[in-house]
Every structure is written in structure tokens, then in C-alpha cells.
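Only one protein chain is missing; all other protein chains are in place.
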Amino acid sequence: MKKLIEVRNLNIAYAGPSGWTNVVQDVSFEIARGEAFGLVGESGCGKSTVAYRLLGYGTINSFVQTGEVLFDGVDLLKLGPASLTRLRGNRIALVPQNPTTSLSPGMRVGPQIREMIATHKALPDDTTMERRIVELFALVGLPDVGHRYPHELSGGQQQRVTIAMAVACNPDLLVLDEPTTGLDVTTQRQIIQLLSDLRARIGMAMLYVTHDLALLAQIANRVGVMYAGQLVEVAASDKLLSAPAHPYSRGLIASIPTMDGTDRQTRGLRGVLRRDQMSTGCKFEPRCDFATTACRTTPQALELIADARSVACMRWRDAATQQLPAVVAGPHGRTAARSERLLSVADLSLSYQRPSIVDKFLGRTTHSVVRDIDLELRAGEVVALVGESGSGKSTIARAISGRLPPRSGAITLEDGPLSPALDGRSAEHLRQIQYIFQNPDASLNPRSSIRSILERPLKHFGIPADGKTLETVLESVGLHAGYLDRIPDQLSGGERQRIAIARALLVNPKLLICDEILSALDVSVQARIVELLRSLKEKHDVAMLFISHDLAVVQQLADRVAVLYHGELMQMSETASLLTAPLHPYTEMLLEAAPSLRKDGHVSRPPATPTLKATPGIGCPFAGRCPRQPGSLCADTRPPIQETGSGFVRCHLPIDGLGRHARSPQHMRSPAVEDMRLQSL
Amino acid sequence: MTMTTSSLPSRFAWLDKGFWQTTPGPFRVGAIILIAHVLFAIAGAFWTPYGFAEMGAGLPLSGASLQHPMGLDQIGRDVFSRFMYGAHIVLLLSFAGTVLGMVAGTTLGLLSGYIGGWFDEITQRIVEAMISIPFLALALVMIIAAGPALAGEPVLIVFVVALVYAPRIARIARAAAMEIATREYVAVAELRGEGTWSIVFREILLNAANVLLVEFSLRLSYAPILIGALGFLGFGIRPPTPEWGLMISENRNLLIASPVTVFGPGLGLASLVIGFNLFTDGLSRMLGQRSVAGA
Partner (left out) sequence: MSVARLLFSRILFSALTLLLVSILIFLILEALPGDVATRILGRDATAKALEVLRSQLHLNQPALVRYFQWIGDFLRGDLGVSIATGRPIADVLAPRILNTLLLSLLAFAIYLVLALVPAIIQAVNRGKAVDNVISVITLLLLSLPDFLLATMLLFLFAVAVPILPALATISETSTWQETLRAMVLPAVTLAIMMAVYAIRVLRDSLIEVLRSDYVRLAELKGLRPRAVLFRHALPNAIVPALNVTALNLGFLIGGVVIVERVFSYPGFGTLLIDALQLRDIPLIKATVMISAAVYVAANLVADVLAVLLQPRLRTSR
């Protein structure tokens, strides 16, 4: 294959307060014409720094020490600004990480694409600018949204716009910087599908940067694994995922929760990347299970070990021969599930707007975000609440915690009703329900020491504590007493989340509400927190309402799963049966969209009746997007609740017709699904 | 992860000996200028080359000389002695007015930002109305309203500075409180059932401290100008007390005959404000805040 771009011995340093730090060391790889190359690693490994250099771009405080980036034989790092301007966007284009902040907020999206085509004079002869832009929108599955401002589009649509912009000049190379991070699973899959499809049609090469190996399995031909600024393994993506050679690749793969019911946490990664604790030899040595004393002093470089496959590890043979352990997930603590009822939520409807006097006078009803929720938790049970962003998961959690008084419905804890508003609840009730937030950076007061953060709830609830109490709780979350005198800034994200968990556990709650507590953390850290939660659940007999968008994590932890869509419960089921027989079409869609570690060739199924529109509170909210809906019935009538063995399904289709979906032959490419929302704008 | 005792929390870092070396340049220069001004003011309160009201210290309008670095005014008073004596007055008035405005503004702003609702609505409208009156006009109107008995009294000037500043500081404090109130550690405290005052002072105040410190420093740097402007217009401290703005105004008649009597005190005042501004600039850089001056 002909090389399109080649990176040779790239070394990049950043200027920090304490001098220069090497962030990229001796990175070399090449991408052939039309090839998709993935670059994967945890946050801070230098993958994006490398990617942006492929556009000849670096931040002011970064500095290329040595190396070259050859594009068609020209070194981009030596090119002047004018020549770079000619290449960028025209022959090498970028799809940025966060489309919401990357589109110019004050400019309609059409002109943003137009200025790119105009600057590079890249308008094909046989068409007009207007036609070309509409054509580009169609290419990425959007209607003509040229007159919209970026904020008028959803995240998925914004990302489609940046992709349309990136391919507008038919570039040879597309650099994608985590393009699907922050999007919902189903949208993520549609974007991946779109990109694979565009590559097949336009024939451009791709550099795909991500922290998500499972995504690369779907789109990349080859993958490079980066750790602490170095490439540690380069291999064909199927080879890498099935038989990783580098211990870090192995750990990374093992950390990924998968849907196949196996449990790999025992072989996840330990520790975190600490640039201040780097050995002179292999950078991964402090976290490596295969490390020997020689590893600490011998620097490792990429070595060819097979055809198109190289590894930077002298112990790769030992690492590669050891099988990836595949332990079947035990039904942790599921025996305890049949105990007494702890929390029940009945007919809950929630809204953020309070109806104003004018609305009441005019008999207007304000729109509910969440409707008719019935939910039950037993003591010691973990119930997961799953849904896409905006489905109302956290809203329900807010209501249970008392931060959002419901519009209607009742919440009962044990046998007594729970006051809807926070100030009506007794200290005892407040103690029994503890809430852990998504973002560990914001949930600890940055001005307090860990000690005072932990002591405060004890004092507040008048819980007697001796000198040992704090130490014990820190140990139970895998930390030690040395943390007490630190402040949150001195802790990593995972450590902060552990402190937040410890603070909740300290007061002996009966229910923990975990609101997306893993989503801000790296995969390897996630895996260890899941493990922690599992052990806590057994040790402390605490029930959890576990809110997540990630079915794979949920299946490792939850006894039962509630699936939420646009504020309504679609299905409630025991975890095992949900995964093996999803029943509800939406659950099915979610499961299919979750990428597995193999290339699964998934294409999302188009809605059966795309013209149908769901009106909140009247029909089924999933109508219009559902691939199996029988017809207008779905939009007009509320679907009935059908009892199943372990829960219920809310759907018009009879139970025995559900869950036996054979893939329909006409798998259409057009994603067009989320554009439903656009049309209703 | 080692078991060694970690360093003290970073909020005590400034106590370290090496602190001075790590501060930004403007901060250091500003601090030196301010220390010099404070020392000068303390000295001036106890000793001046001539009496500040002593007429005939030399030949009127004889210009700058070694004995009279800032020359002599129309009635033969030594301008430098007057300037030196006025230093502690300017510093004390600025400081007292700003502190008072800060206390009032911060309390009001944090409470209204955190509590929200109708309390916030009402305070905001009043704050908005007070800010809408150009500050110099507001200050002058208040001085007139206080009547002849209080006019020219230091306590009136202090109150006027505080009243001009309080709504502006309240607005900054409110914005900070509203931002901090969305942080999850505040939600954690609410879920625990903590009371309003506990949350405002335990969770919000400390986290707003950086913003407020920069705001304080910023307001402090403008106070001498405001007080000077009042003096310049003839509504400040009662003569013959040598407040700097008043001196500049009095000596303006001598601009052609002896410019040093105007620009001497003028540049002295400017150097104080420069010191404050450099200090603020450096402080805001150290605390990661942006210092935005605004009327």
C-alpha cells in the first residue's frame, strides 16, 4: 500500500511551570491511502497531541523536539503558514471532539461550510454552492439545515455538520479527535456507520483518535496503542483485540465492560498513569503485572514481532501466551434480592417548570419531563436506571433525593411516605438516602481537606466517631489514612470519586443513589470502581439506584434494570433476562448499538414509520423511532403494561411477538433517525 | 501512592518561605510601592518637614527646591509637607470605605445569589437601580443630602465610598454565589439538610474568596481616585485638611506659575493607584481570576 502520511520519531514537549515535560516520545507510524488508523489510549497519553501535528498544528506551549510528519513526501512540521493553510481543510481535514464548542456560535452552519469550500476553491464545476451544501448535508444524513445556528441542532446533528464540513473538499486524510465522545450510544453507532460508509465512498484515509477500543474495532484497519507518550503496540485491529501482546493493551481490553456476560475485572489495570513516577525504563513498568527488575531500567522500543505488528515490550511473549481470563459473572448477592421493600415510587411525574399563575388561569398544562414512573427497590438490591441523555434518569434521582418536588406521585421509604421537598424530610430520612454525583471534580469542596469533608456529615447527623472511623471508611474504599490531610486538588478523579463514596457510606445509608458516577472516569478506573461498588454492596448491605447510560457496566452490577426513554419507563426486568431477551424494541436497539470487541457490522435499523410523531404523554414516546411499530396506534394510544416473568414491558406489540426480531433484509444506510427531532423543532 | 505525610493543603502554600519568589512581577512591584506608601503615610502622620497648615514656610510660588520638593502654594504652605500629612488620610479613608462596602456587598450578594427567588429579585432590582445612578452623581447627591453638619467629615466620605461600592460588589458576589451554588458539593450539603447560613459561609464564601479578594483589591485601587474626585470638586474632606484631590484642585490656579504644586501631589496619588493596580493585577493572576475593571 502507498503511504499517504508518515510520522517519524516524533518527540514533543510541553512547557509547564516546572520546565519542559515530554508528552510524546519517539512516535512513528504511517497511514496508507484509504486506510483507517486508530490511536487509542487513556486521557493524557498524548494521542491528541500527535493527531493535531498531522494537521501541522500545535498549541503555543508545545514544542516539537525532533521528528517529521511526511505528507506526500513533504514535512508538515517545516511548512510555512501559507502552505499549511492551503493543505488544511483541503487535503487534511479535522473532525473535532466537541462539535458544540467547535462550530462558530454566531454563524449559521451553511455559511460555515461555504467559507471552507470558497477558501479552497473546491466547488466542483458541475454544481452551484447551494446545491453542493445541500448535497453534503444529504451525504451525512441531514436535511438542509444550512440556515440553522449550531445551538439549534442536537449534538449528533452538530457532529454530522462538522463531518459534512470536513469532507466538503474531498480531503485525502481525515483526522478524527474523539468524534463520538459525549454522544449517546445509538447516535454514536450512527456516526461510526456514517464514517465507515463515507470512507468506502470517498476513499479517504482516517486517523481516528479515541479512548474507546470497542469503537476502533468497528472502524479501524490498524490500531496503535499509546501509553505515556509512547506507542506500545501497533497491530491490525482484529489481531489487537483478540490477542493483545503488550501488557498495557491487555489491561486496557480487559477493563472494557462487555455485554457477553463475562467478567474480566480481575485482569484490569491497576494504578493510574503518574507522570511523576516514571521509571527510566519501560513507562508502564509501575503498573505492569509482567514487570521484572530489568523492565525498570531498560527503555523499550517498538519491535516488529510479526507481519505488520510491533510491540514495545521485552516480555511480550509471556504476556501474549497467557490467555485473557474469562470468568463468568457471578450473580452477586442476588439471593438477598427477595427481601423487604425499601423504596417505592408510584405514579411519579416531574417537571422543572412550575406552572405559573397565568398558566393555571388559562388551564394550560406545562410539559412533564418524566411521566408515570413506578419503581421499587428492595433492601440491598441494585436497580439500574438506563437511558440516553435527556431521558430523565437524573431527574428521577433528583426527585427521590428531594431536590425536585414531584408534580404528582408518591415516594415511600420503607413504610412511611417521604416528604416531596427536602426541607420537609427528617434528618433520619436524609441520612438514609445518600447521593453520589457524576462529576467527582465538583462534588468535593475544593477548599476543604478530605478530613473535614468526611467529618462534616458525621457531625451533622450526630454520629459518634472515634479516630478509627475515618481510617476504616477510607480503607473500605481502597484508600488510606494518608489522604485525610490532602485537599481534593491533590487527588485523581478516581480517588475523588472514592472519597465521595466514602462520604456517603460513613452515615450508614440504606440507599445510595449513584448518578452516572463512572462517566467522568477513564476505563481502567471505571472497572475498579465497579469492583469496589460490588464489594460494598455485599459488605454493607446497601441498596443502590445506579444511573447509567452504559448497559455493559450495568450488567456487571445490577440485579434489575429499568429502561427509560423520553421520561417513560419502557421496560423493567432482571438483568440477566434483559440481556438475553431484551423484549422491548428500544432495549433491543440499545443492546445492538453497544459496540462489542469484535467488528460486528452493526447497522441501525430505520424506523418502521418515520413520519410518525410522538407526542409526550399521549402515545408511546418511542413512536417514530421504533423499527417495529405496528402503525399510528403507537403515536395515538398509550401502550399497555405487559407483565413478564421478572418485570414488565410497555409496548403495543404482544410479548410473544417481541424479542424475536430477525434482521430485516433491507438494511438501509440512511440513519435519518434523530432528524425526527429536527423536524419537530 | 506512598504513606508519607503529604504536604500541607495548598491554601497554606503562601506561608512557605519561597512564596515571594513565585509571585508574578507586577505583584511584587505593586507590593513594594504599597509598602512604601504605607510607611510614608505612617511617617507623615507624626512628622512633616513643615506644619501642613503652616503658612510662610517659604516664598510663595517659588517652585521646586530641595527644601520644598513640591514647591509652595499661594499662601506659602509647603506642598510636600501637606502631601505627606495627607497620605494617611487618603489611605485610611480608602481602606475604611472599601472594607465597609465589601462587607455589606458581599453579605447581600452571596445571600441573594444563593437563596434566589423573590429575595434575589428584590435585592437585584435595588442594586440595579443604585448602579444606574452614575457613581459620582450618587456620591455627590448623598453628600448634599447629609447636610452641612456632616459635610466634610471623614465618616461621611467613608459611608459614601461604601454605599457607592456595595451594590457593585454585591453584583459580583451574587454572580459568584450563583455559579458556586450549581456545584455538586453544595447539593451534597443541601441533601444533608444544612441550613442557609451554614452553606453560604462553609461552602460558598471560601470558594468565592478568590473572586472577592480580587474585587476588593480592585475597588481599593479606585477608592483614592473617587475620594480625590470628591475633594477636587469641593465636596470632600473639609479644608485645610490636605486631602490630595483637594490640594490638586486648590493648586490648579498655580498651574502656569508653579506646575509642580499640582503634578507633585498628582503623581504621588497616581503612584499609589499604580501600586494598587499592579498588586491587583498580580493577585488576580495568582488566584486565576480575571480582574475586570468597570465603573
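Note that the chains are named A and B in the order they appear, and that numbering of residues resets to 1 at the start of each chain.
Heads up, the rule we're going with is that a residue touches a chain if its C-beta (ideal position, glycine included) is under 8 Å from a C-beta of that chain, and two chains touch if they have at least 3 such contacts.
Every value quoted in this text rests on a predicted model; they were computed, and no experiment measured them.
**Student:** If the hidden chain were put back, which of A:Y14, A:Y57 or A:F461 would touch it?
**Tutor:** A:Y57
**Student:** Which of A:N11, A:S43, A:T119 or A:S519 touches the chain that is not shown?
**Tutor:** Of the listed residues, the one touching the omitted chain is A:T119.
**Student:** Touching the hidden chain in the complete assembly: which of B:G97, B:P154, B:G228 or B:P242 does that?
**Tutor:** Result: among the candidates, B:G228 touches the missing chain.
**Student:** So one chain is hidden, and I want to know which residue out of A:G19, A:G106, A:G462 or A:G645 touches that hidden chain in the complete assembly.
**Tutor:** Final answer for the missing-chain contact: A:G106.
**Student:** Looking at the whole complex, which of B:V188, B:L205 or B:V273 touches the chain that is not displayed?
**Tutor:** B:V273
**Student:** What residues on subunit A make contact with the chain left out of this view?
**Tutor:** Per the touch rule, subunit A residues meeting the hidden chain are 55, 57, 60, 81, 84-90, 93-94, 96-98, 101-107, 115-116, 119-120, 149, 151-152, 162, 165.
**Student:** If you put the missing chain back, which residues of subunit B would it touch?
**Tutor:** Residue positions of subunit B that touch the missing chain: 125-126, 128-138, 140-142, 144-149, 221, 224-225, 228-229, 232-235, 245, 248-249, 252, 255-256, 259, 262-263, 266, 269-270, 273-274, 276-278, 281, 290, 292-295.
Here, only the chains that are shown with their structure count from here on.
**Student:** Find the geometric centre of each of subunit A and subunit B from their Cα atoms only, then give the gap between the two centres in Å, rounded to an integer.
**Tutor:** 49
**Student:** Would you mind writing out the residues of subunit B in touch with subunit A in their complex?
**Tutor:** 1-6, 8-11, 183-185, 187-194, 202-203, 206-207, 209
**Student:** Looking at the complex, which residues from subunit A come into contact with subunit B?
**Tutor:** Within the complex, subunit A touches subunit B at residues 401-403, 422-423, 425, 427, 430, 433-435, 437-439, 442-449, 456-457, 460-461, 480, 482, 485-487, 489-490, 503.
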